[in-house]
Each structure stands twice: as C-alpha cells, then as structure tokens.
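All protein chains but one are shown at their positions in the complex.
Chain naming follows the written order as A and B, and within any one chain the residues start at number 1.
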Amino acid sequence: MRRLIIVAYALALAGCVAMAKVEKGELAVGERLSVTIEGPWNHLQAPGLGPAQTWTMEGLPVDQLLLYSGIKDGQLIQASGGGQKQKDLTFRASMQPDEIVTMFEAMLTRDGSAFTLSKLEPLPFGGLRGFRFEYTLTRKVDNVVLAGIGWGTVSKGELFAMLYMAPRLTFFARHVPQVEKIAMSAKVRE
Amino acid sequence: MKRREFVVGGCACCAALFAAGLHAQQEWQAPARFTRPNIGSDEGGLWAIMDREEKRLRSSPFLIRDRALHDYVQDIACRLAGDHCEDVRVYLVRTPLFNANMAPNGMMQVWTGLMLRMENEAQLAAVLGHEIGHYLERHTLERLRDVKSASAFAQFIGLFGVIGLVGQLAVLAGMFSYSRDQERAADGIGATLMRKAGYDPAEASKVWGNLLAEIKARTDHDNELASVMFATHPGVEERVETLATLARESPGGVTKAGIWQEKIRPFRRDWLIQEIKRGQREESIALLTRMIPSSPGQEDLLAARGEVYRLRAKDNDLDLAIADFQAAAALGNEPPEVHRGLAMIYRQRGQSVEARASFQRYLEIAPGAPDAPMIKNYVEELGQ
Partner (left out) sequence: MIWRMGNRYAAGGGRSQGLAIDYKERDKMPGRIDLRRANVMVRLFSVSICLLLLALANPAYTQSKNRAPGFEALPRGSTIVIMPTDIELFEISAGGVLEPKAEWTATAAKHFRDVLDTKRKLLDLNSAFLSEKDADDVAEINTLHAAVARAISMHHFGASSFYLPTKNEKLDWSLGESVQVIKQKTGANYAFFSWIRDSYASAGRVGSMIVLALLGVGVSGGVQVGYASLVDLNTGQVLWFNQLTRASGDLRSAEKAQETLESLLKDFPAVK
C-alpha cells in the first residue's frame, strides 16, 4: 500500500497519473465484471500500476477499494520483486477460497503489516458461487489499524475480487454500507 | 553498500588466543550508571531521538503488553545489568525476526522471533547480556559517529525505532554492523554478566550456532539478507568458537529451560504462525527440525513444520507434511490447523473421503474458527 501511494504520487507529479470521478450507474470493470455505483468514488488512473483498479472516497492514505477483474492463471496480483514473493502473489485457477485469501494476505503484509483473518464464509459474488472475508490489518508504516472486507469468485479459471480497507476508527463503518452495495451489485458475465 | 566479509569456517587458533585475552579481562568492571548527556552533544541528540522512538513504541500496536511476560524478561535483563538495572526498559515487539537491541537511552527491544528461537532462559540471557555489553561500552554511539551518509543515518535510527520496512531491515542492518572488536568486547561482557547472574555461559555459543545453522539452510545463500541479527553482528562463525572456549574456562550455571518453556508457552502458537507466514521455508524447516526433539509441546512444532512442508509443496513435501501432521495428532492436544492441513492435502490429491473426515475433525476442535463457515462449505461440497 505504501509503495502504491509513493509511486502513484510521483507519477501524479509527472502528470502521468490522476484521480478521476467514478460515474454513477452501471460500470464495466474489465471484460466480464460489472458493478453499480451510487456513492462518491474516486478512481486512481495509473497506467502500469495494476492489475487491480484502485478507488477511494477519502484519499489513498485513508481508504482503498481494490477491484480485480479477470485475473488469469499464473498472473500476479501485484508486481513483485521476484523470488519467494512472486510465488505467493501468483493466482492459480485451482485455488480454493482459503488459498486466495492467503494470497491477498501475502500482498497486504509485504511491508511488514500484520494481518488477522476474522471471518471467511461462502457467499455468492457476481451472481456466482463465491466467498466473503473480513480482516484486520495493522499498517506497519504508520500503525493505523484498518478494518477490511473482501469478496471473490473464480469463473472459468479467472479471479474476480473486491477488497476494501479503511481505519477501524470511524471510516470503515462510515463507508462499508456503500461498499457492500457495490459488492451485491456485482455481476460476472460467464 | 559495503559488503561485509564473513569468516568462512572457524578459526580455532584465533579463538583460543582471543579467549585467553578475554580471560585476562575478567577484571572488567561495568562503568558507573550513565547520566543524560547534554542535548547539544551528538550523544545527547541521539538520546533525545531514542526517547521519541520509545514514546512511539509505547503506543505501537506491535508492542506486546502482557504484564507477566514483560515482567519476566525485564527481570532477566535487570539481573544481568546489575547496577544499571534501573536504566534498562524492556519492550517486547511482535515481529517474527531474530533481533534484540539496546539503544543508548536504555530502551531495550526484544523481538518475538528471537524469543521463539531461545531454548532456555540462559540463551536469552546470553543475547540480552551481549546487547547490554554494547550499551555499557557505548558502541552504538561509536557506530553513529562512523555513519557517513544521510540516508544511512536515517535508516540507522530505523533499526532502533518502530518504523521501518521489515523487508529491508536486513539489508540496511548490514550497513551498521558493529565492528569485530566491538563484537568481541560485547561477547566477553555478555559472558561475564551471564556468569555473575548464575547462568551457564555455554549457552551463548549455542545461540549463535543455531542461528548460523538456520541461515545456512537458505537456498539463496544470501546470508546478509537473511537476518538483521546476523548482519549487525559480524563474524558469527568465529564468535561461536570464541564463546565456546570462554565457557569452557568457567563451566557451570543454570539454563532454566523448564521455566522458560512454561513462560512462553501461551504465546508460542502465535509466534509459530508468524514464523510460517515469513515464507522462508528452508529456514523454518531448519528451525523447527532443531526444536522438535528438544522442546516440550512437540505437537505445536510438528504442526508448524507440517504446514511449512505443505506450503512449500516440492518433491515429496506433501508426504512429509502428512507425516508431521499425523505425528502431531498422535501426541494429542494438537492445534486444529493440523486437521485442516491434512484435509487440504487430501483434497488436492482427490481423496475426498479422507479430506471430508479431516475437515470435520477441524470443525469439531475449532467450531468458532474464523474460517469455520468456509470449511463447512468444503465438507458439503466434498460430500457431493
């Protein structure tokens, strides 16, 4: 997360990156996922920073919504420096929900942040069989304790997922209803 | 970045000579207690910065606040520090790396990765005594004066402070290691403090020897990146020999293995899970393989090693994992993850019946686990 913020900001200064408004209504994310937006979301436009889309309501240092659409077998969920980490961040189509959550955990804890899973349950996502999970993330860089929630499904070997995190004080409770609406509106085209 | 050259292979001759030299130094006296230096001096400045880091550490979510464990470690440090007892303030930090350090203002950090690796109280005393040695001889200040670059200075503070990217620590640590002379001095003082406090100094050599063995298990052989402790305390191989020689000169003393194991027992499962999550498979396997024969609560250690094999999944790892999981289960009082791990391997191999049974066993032992709803779902799916 810290690296994302630094790199994004450096690119913003260079004029390559911007924050854009997410238009309300139905929105296509990638080729097979669509969601319906009601709330005031901002989208980080950053070519090359992928594969997730990053949205925020209050700013990147505060809250982040990550959207993954059509991640393929063997694809990294986040750019890595190679080595062991590469393996931990690679999606495999054969992954079970608990393994997908472990993969996201590896991504979120790269900087030494501490992750605790508080719930993992089956729940439809995108109109398909999927899963939902809740977690706490203690951000290493500034000690902020974040509450987190995520949804996912694998369809035809591709991963579709949403993760949201915000400080557990005030912000998570404030915005999670909006986030849940988005999750419930998600549709994955088969 | 300067690369440190490490002594490859012991140097028994040098070790013996040096030990003899240290023996003569057994008249070493601890200095008088330190008073706060003038804030305008570089030592005073460093002191003030450490005070601020300490303040931050006190409110960090990574600090372990368990009173009993804290007081136990504080007491060990206090007895080692002798007259300096009141100046030492111990902080236990939940980080799965082998590290302990003492800042010039008396703030002492001990990371949970280190505590996991100690076999007994004497070994912890060896490390704390060594760090107290650096403190008493003001080695950190000497290091600071040597630092040449801006970014280096900042990162140096990061070693003692709260903030810092864990992944980069070992890299940075290599830039600020103590000198060989400082290491020898700290070893000598640590051995003296241990002896005075009644501990068996033979344990000191084992600590470093164990660390070395663990690091050598790494397949990338990049020892410098392997460990903060290793990087900041050079010449480990040579020092293992020196410390062993020192100990032979005055044998005896307690190890207090039983008390140690009892005190850390409530925390060890969490530390083991953290160790697994480090993702350093070879090191974890080496560590756990060392610990299994000699530690109580083997079911936890077998469960952990089984999980590491399962995650590494090379060659015949899955079979090794099954063996470890089953051994843990046979001992009884096994962590529920044992059955979840077994179930996942069975599921992977298409053994639905066994997978289902193991998942169910997991749910029986841990009905309130965070992933229980998902595991129930797996059971249903496998039943179809």
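As a working rule, a contact is a pair of C-beta atoms (placed from the backbone, for glycine too) under 8 Å apart; a residue touches a chain by one contact, two chains touch by 3 or more.
If you're wondering where the values come from, they're calculated on a predicted model, not measured in any experiment.
Novice: Looking at the whole complex, which of A:K72, A:K156, A:R174 or A:R189 touches the chain that is not displayed?
Specialist: A:R174
Novice: Mind pulling the subunit A residues that touch the left-out chain?
Specialist: For subunit A, the residues touching the absent chain are 2, 5-6, 9-10, 12-13, 15, 17-21, 40-42, 56-62, 141-145, 167, 169-171, 174.
Novice: Considering the entire assembly, which residues of subunit B contact the chain that has been omitted?
Specialist: Where subunit B meets the chain not shown: residues 39-40, 42, 44-49, 58-59, 147-151, 153-155, 157-158, 161, 163-165.
The rule is simple: only the chains that are shown with their structure count from here on.
Novice: Please output the residues of subunit A touching subunit B within their complex, sorted ascending.
Specialist: Within the complex, subunit A touches subunit B at residues 2, 83-85, 88, 96-98, 105-106, 109-112, 114, 117-122, 131, 138, 140-143, 145.
Novice: Spell out the residues on subunit B that touch subunit A in their complex, using ranges where they run on.
Specialist: Interface residues on the subunit B side: 59-62, 94-95, 162-167, 220, 277, 279-281, 344, 347, 370-371, 373-374, 377-378.
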